[in-house]
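Provided herewith is a single structure, encoded as C-alpha cells, for subsequent inquiry.
All protein chains of the complex are present and in place, except for one that has been dropped.
Chain IDs A, B, C, D, E and F follow the sequence of writing; residue 1 opens each chain.
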Amino acid sequence: MRDTIIAILLGGGTFFAVVAAIGVVRFPDLYMRLSATTKASTLGASLILGGVALFFDDAAVTGKIAAIIVFIVLTAPVAAHMLGRAAYFSGVPLWKESVRDDLGASGEWCKREEEGGGTEG
Amino acid sequence: MQSLLLATAVRLLLPLLLLFSLFLLLRGHNEPGGGFVGGLVAAAAFVLHALAHGVAGARRVLRVEPRQLVAAGLLTALASGVLSLTLGLPFLTGLWSTLPVPVIGHAGTPLLFDAGVYLVVAGMALMIVFSLMEE
Amino acid sequence: MKLLLFLPLIIPLATAVAGLLAWHRRELQRLLSIGGTAALLAAGVALLSAVQRQGVVSAQAGNWPAPFGITLAADLFSAVMVVVAGAMGLAVAVYSLASADIEHEALGYHPLMQVLLLGVCGSLLTGDLFNLYVWFEVMLIASFVLLALGGRREHMEGAIKYVALNLIASAFFLAGIGILYGVAGTLNMADLARQLREVPHGGTVPVIAALLFAAFGIKAAVFPLFFWLPASYHTPPVAVTTIFSALLTKVGVYVLVRIFTLIFVQEAEAGRTLILAAAGLTMVTGVLGAVAQHEMRRLLSFHIVSQIGYLVMGLGLLTPLALAGTVFFMVHVIAAKSALFLVAGIVKRITGTTELGELGGLYEGRPLVAALFLVPALALAGIPPLSGFWAKLALVRAGLAEERYVVVAVALMVSILTLFSMTKIWAEAFWKDRPVREGEPHAHYHPHIPGGARLLLGVPAVLLALATVAMGVGAEPLFRLSLAAADQLLNPELYIAAVLGVKP
Amino acid sequence: MTLDAFVQLVVLPLLGGGIVLAFVRLVRGPSLPDRVVALDLMATLIIAISAAYAVATGQPAYLDAAIVLALITFLGTVAFAYYLHRRGGGA
Amino acid sequence: MESVLAVVIGGLYAAGLYLMVRRSIVKMVFGLALLGNAANLLIFTVGRLTRGRPPYVPPGGTEPLLPVADPLPQALILTAIVIGFGVQAFALVLIKRVYQTVGTDDLDVMTTTDTDSRSSG
Amino acid sequence: MTPFLSNILLALAWVALTGTYTAGGFFTGAVVGFLVLWIARRGRGTTGYLSKIQAVAGFILFFVRELVLANLRVAHDILTPRHHMTPGIVAVPLDVESDLEITVLATIITLTPGTLSLHVADDRRTLYVHSMYIDDPEALVRGIKEGFERRVREVFR
Partner (left out) sequence: MIVAVLSGFGAALAAPFLHRRLPRWSGWVCALVPLMLFGFFAAQGGEVAAGHTIRAAYEWIPSLGVDFSFSLDGLSLLFALLITGIGVLVVAYASSYLHGHHHLGRFYGLILAFMAAMLGTVLAGDLITLFVFWELTGLCSYLLIGFDHGREAARKAALQALLVTCAGGLALLAGFILLGEGAGSLDLAALLTRGDAVRSHPLYVPILALVLLGAFTKSAQFPFHFWLPGAMEAPTPVSAYLHSATMVKLGIYLLARLSPVLGGTDAWFWSVTLAGGITMVAGGVMALIRSDLKQILAYSTVSALGTLTLLLGLHTPRAATAAMVFLLVHALYKSALFLAAGAVDHGAGTRDLARMGGLARAMPWVALGAGLAALSMAGVAPLAGFIAKELLYEAKLQAPLAAEFVTGAGFVANALTVAVAVMVGYLPFHGRERDTSLHHHRVESLLWLPPLLPALMGLVVGIVPGLTGRWLVAPAVAAVRGVPVPVDLALWHGVNPVFLLGVATVAAGVGIASVRGALLRRLPAGSGPGWGPERGYGLLIDGMLGLARWQTRLLQNGRLRYYLMTVVGAAVFLMGVAILRSGEIPRQLPRPDGGIHEWLAAGVILAGALTAATTTSRLAAVAGLGTVGYGVALVYILYGAPDLAMTQFCIETLSIVLFVLVLYRLPRFSLLSTPGGRVRDLLVAFSVGGFMTVLVLLAVSQTLVPHISTYFLEQSLPAGHGRNVVNVILVDFRALDTLGEITVLAVAALGVYGLMKGRGEGGG
C-alpha cells in the first residue's frame, strides 16, 4: 500500500517534470516556456520528493525534504519573474500571436531603457 | 536591478540559507556536506543579497570585510593544526573531546579545521563577487 | 625533528595570515615579511643540519601512518633547496623594502610572497604526489597574482600566457596522478616507488612517466615547453622576477629529479637519450633566445631557460657526479641569476630603463654596480674560479665519462654563447658611453636613491654575488654536500625506508 | 514490479529524457533567457533524479545533493537575470 | 561503464583543447574549464567505479559495508575541483582585465611581451 | 512577526533539518537561529510574516489545489498537438501594499494556471502578468483580485 502511494507520487512527479520538459521544447515563446517549466517542474519535483519522504519515513529525511520543497516553491516563481522581466526589458519578443501587451503600452519600458542603457560597459 | 519580489524573497532566504550552510558545515563530518559546500552556500546567501540590494547593502549586513573572513578562516585552520604541535604531536593531528556534543557528535580539531575552510570559502567567494560587482 | 619538517610550511603560512590580518599596516607587513623569511631560513638551516646528521628524515602530517596520511620527507637535496628558498626569500624581502611600491603592497604583495614560499617549501618537502599537486597550485596561483598585479598591458599579456601554459601543465599533472593512483593504488611517493618495483604494471607506467615529464617539463621550462617563461618573466617588478627565477622553474627541475630518481627509475634509465636531447635543446634555444634580446630582463629570462638545460642534463646522465652537478648548479644558478636580476633592478632604478640601447656609461659612473654585475655574470658564464665553473665542470666530466659527447659539446658551446650575451650586457650597459637623448642636458644619470634604500637594494645583490665567489673559491663544502645528495638520490631505498619505516 | 525496478526502469529514464529535452532547448536558444530556462529545468530534473536515486539505492545522502542544488540554482538564474539587465538586448 | 566514460573523457579533452587554441581569450578559459572537468572525471573513472554506494559508515556500523565507492579519488577530485575553481575565477577576471587593457580578445594580437622589445616599439 | 517568534521558528526548522528532536537539539537550534537572525536582521527594518497560523493553513491548502489544477491544464496544452493559446501581458491594479503581500501574490500568480508575474510597476500600484489564456482580460484581472489578492490580504492583515 505504502509502496503504491510512493509509486504514484513518484510517477506523478515524473509525469509533470517530463511535461515541463516537453513544454520547454514545444512552446513558441520564452514567456510561455517559462510559465510552463516553473509550474510543472515545481510540482513534479515536489511530488517526487514527497514520495521519497514517505519511502524513508524518517524524521530527519522528511525535514530535509520539507526544506527542499519550501525552497523550490519559494524560489522558482521569483526566478521566473526575474528572468521573464529581464528578458522582456532586454527585448525578447512575445509570440507573434500574442493578443495583448499592457507592459509595452505603459511607460515602464522607457524608464528601464534610460536606467539600464548606461550600465553597458 | 531593483526587484521588489527578489528583495523580499532574499530577506527570507538569507537566514534560511545561512542556517542551512551552518547545518552543512556541522553535519559534514557524518553526512554529505562540509566546510566547503557550507561556505559556498553562505556566500550564495550574501551574493543573492548583493544582487537584490546592491553590494553596499550586502556589506552592511555582513559587517566584516570578506578579506577578514578569509584571514580568519586560514588562521582557524592553521591554528587547528598547530594545536597538536604543542602536545608534541605532528602538525594537523586531530584532537578530540571525550564528551559527545549534540548535532556534531564528537568535537575535535578537524571540525575546527573544517570551520576554517568554511570561512575561507565564504570569504573568498564574496571577495571575488563583490569586487566584480563593485566595478 | 618532526617539527623541523613542518616549520617550513607553518612559518610562511602563519606569516601570510598575519600579513592578511595586518592588511592596512604597511610597516607591520614589511616587518613580518622580513621576520618570516628569516625564520624560514633558520628553519631550513636547522633542517639541513638535521638531515646531515640523521640522513633522510620524514614526518606524518596528522599522525596517520605512511602511506595513508601525507608524508613530509627531507633528504639533502630538498633540505638544501629549502635553505635556498629561505635565503632567496629573505634577500628578496630585503630588496623589496626599498623597491616595492605602495600600490603593490596595498594589494597584498607581502602575503603573496609568503604564499609563494609556502608553495615552494611544500613542493620540496612533500612525500605525497597529490599533495605535491596542491603545493604546485599554491605556488602557481601566488605567482599568477604576483605576475598580474601591475595591471599594465605587458603584465596582462605575460600573465595570460603564463597562466594558460602552466594550467596545461597542471592538467597533465592531475591526469598523471589520477592514472597512477588507478594502477598503483597509492599516492605516497615512497610507496609508489615500492609498488611499481614489486608489482608488474604493464605499459601504463611509462606513459604516465611521459605525461608527468611533460607536466614538470613545462614548469621547469624545458624545450619545447618553455614559452611561457620568456613571455612573462620580464614583466613584473624585479623583486618578483627574481624570486620566480630563483625558485619556480627550479622546483620544476627538483620534482623532475625527485620522481625520476625515486618513482620512475626504469623510465629514467630508458629515457636518458631523450632527456639529454631535451636538455641540449633547452640550453641552445634558451641561449640563442638570450643572444637575440636587447633588453636586460628579457635576456636574463631566456638565460633561465638555457640554464635549466644544464640542470636537466644532470638528470639525463644519471650518475652520482652528474646529479651532484645538478645540485651544485642549482644553488649556483639561483644565486647568480638572482644577483643579476637584482642588478637589473638597480640599473633600472638608476637609469629608468633596462633597454640596452638606451643604457651606457655605468662602468664609468657606477663602478660598484658594474662589479656587482660582472661577478655573477661571469659566474653564470662559468668563468673559473666562480661557482658556475665547478657546476659545469662536474656536468661536463660526468658527460664525458658517460661518453655523451654531443651534449657535452653543446654544453660547452652554450657556455661560450652565455659569455657572449653577458658581455653584450656588459659592453652595452656598462662600457659603452651613454647615448645622449634629446631633452637631456647631460649624459649622466641623476639617481635620487637615498642612502638607506641604496643599502637595501645593494646588500642582497652583493651577498649573492659574494656567494657565487664563495661557492667558487670554496667549492668543496657545497660540492661534498652535492655529492652526498646525489648519493641519496641514486639510492632511493634510503628515502623509501625513511618514509615507510622498513629496512632498506 | 518492485518499487526499485519502477524507479530504475521508469522514473529515472523518463527524467533523463527530460534532461535531453531541456538540453535541446539549451542548444536551440534562441535567446539567453531561453537557455537559462533550460538550464534551470535541468537543475530541477537533477534534483528529482537525485531524490529518485535516493529511493533506488536506499541512500538518503543523495537528498543533500538535491538540497544544495535547489538552493544554489536560484542564484544562477538571478545572476543571469542580472546579466541580462546590465547588458540589455538578447544574446 | 568505464569505457563509456573513457570516451566522454576523451571528448572533454578534445573539446577543451580545441577551445584553448582558439584566438579568443574567452574561449581559452572555457577550454580550461572543460579540461578541469575532464581531469576530474578521469581520476574518478580510473579510480574504479562503484555504482550507488557512497562511502559512508552506516548508522550503528563501524565501517562501510563493502562494496563501496573508493573515497580517496572523491576527496582528491573535491580538492581538485575547488582548486580549479579558484584558479578559474582568477583566470576569468584576468581575461576581463586583459580585454580592458589590451582592447581586444584576440590572442594573436597579444605578442608584445615575447617579441623583441626593439621591434615591438 | 516578532524576532522572538522568528527565533523559535528557526530553532524548530533546525530540529527538523537535523532530526535531533531533543532538548539539546532545540537549544542548539535556538542558538543557531539567534545567530542567523542577528546576522540577517542588521541594516534594515523588520518585516513580519505569517501572523495568522490558521489563515496560513487554509491558504496553503487553497494554493496546493490551484497548483495541481494549473499544472493539469498546462500539461494538457503541452501534450496536445495544437497550440490553442491566446497569450499576452495584462496589467493588474494592486490593492495590497506591503512588500511581502505583493511578493506572495506575485508568487502565487506565477505558480497557477498559465500566468506569470512579470513586473511590478515602480509605483507598486500595478502588477504586470503574462498569461497564456487571455480570452477575457477583465475576467482574468477580476479572478486574480478576488481569488488570490483577497486571500493574501486575509492572511496578512
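Keep this in mind: a contact is a pair of C-beta atoms (placed from the backbone, for glycine too) under 8 Å apart; a residue touches a chain by one contact, two chains touch by 3 or more.
Every value quoted in this text rests on a predicted model; they were computed, and no experiment measured them.
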Just one of C:92, C:120, C:187 or C:220 touches the chain that is missing; which is it? C:187
Touch assignment to the omitted chain, from C:31, C:50 or C:107, lands on C:107
Which of these, C:310, C:329, C:389 or C:495, touches the one chain of the complex that we don't see? C:389
Residues belonging to subunit D that touch the chain removed from view: 12-13, 16-17, 19-20, 23, 26-27, 29, 32, 35-36, 38-39, 42-43, 46, 49-50, 53, 59, 61-62, 64-65, 68-69, 72-73, 75-76, 79-80, 82-83, 86-87, 91
In the complete complex, the non-displayed chain touches which residues of subunit B? 28-37, 40-41, 43-44, 47, 66-67, 70-71, 73-74, 77-78, 81, 91-92, 94, 96, 105-106, 108, 110-111, 113-114, 116-117, 120-121, 123-125, 127-129, 131-135
Across the whole complex, list the residues on subunit C that are touched by the chain not included here. 13, 16, 20, 61-62, 64, 67-70, 103, 107-108, 111-112, 115, 118-119, 122, 126, 130-131, 134-135, 137-138, 141-142, 144-145, 148-153, 156, 160-161, 164-165, 168, 172, 175, 179, 182-188, 191, 195, 199, 201-204, 206-207, 209-211, 213-215, 217-218, 224-225, 227-228, 230-231, 267, 270, 274, 285, 288-289, 291-293, 302, 363, 367, 378, 383-385, 389-390, 393-394, 396-397, 400-401, 408-409, 412-413, 415-417, 419-420, 423, 427, 430-433, 475-476, 479-480, 483
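Keep in mind that, in the parts below, only the chains that are shown with their structure count from here on.
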What's the overlap between the neighbours of subunit D and those of subunit F? A, B
At minimum, the number of touching-chain hops separating subunit B from subunit E is 1
Closest to the centroid of all CA atoms, by its own CA mean, is chain E
Sort the other chains by how far their Cα centres are from that of subunit C and give me the top one. F
Selected interface, B-C versus A-D, where C-beta contact pairs are more numerous: A-D
Could you put a whole-Å number on the gap between the CA centroids of subunit C and subunit E? 27
Would you pick out the residues of subunit E that each touch at least 2 other chains? 54, 56, 86
Got a list of which chains touch which? A-B, A-D, A-F, B-C, B-D, B-E, B-F, C-E, D-E
For the complex, which residues does subunit F have touching subunit A? 13, 15-19, 21, 67-68, 70-71, 74-75, 77-79, 83, 85-91, 103, 106-112, 114-119, 121-122, 126, 128, 130, 132, 134, 137
Subunit B-facing residues of subunit D, complex: 61, 64-65, 67-68, 71-72, 74-75, 78-79, 81-82, 85-86
Taking the complex as given, what residues does subunit C use to touch subunit E? 130, 133-134, 137, 140-141, 144-145, 148, 151-154, 156-161, 163-164, 167-168, 170-171, 174-175, 177-179, 181-183, 187, 227, 230-232, 234-235, 292-295, 298, 355, 357
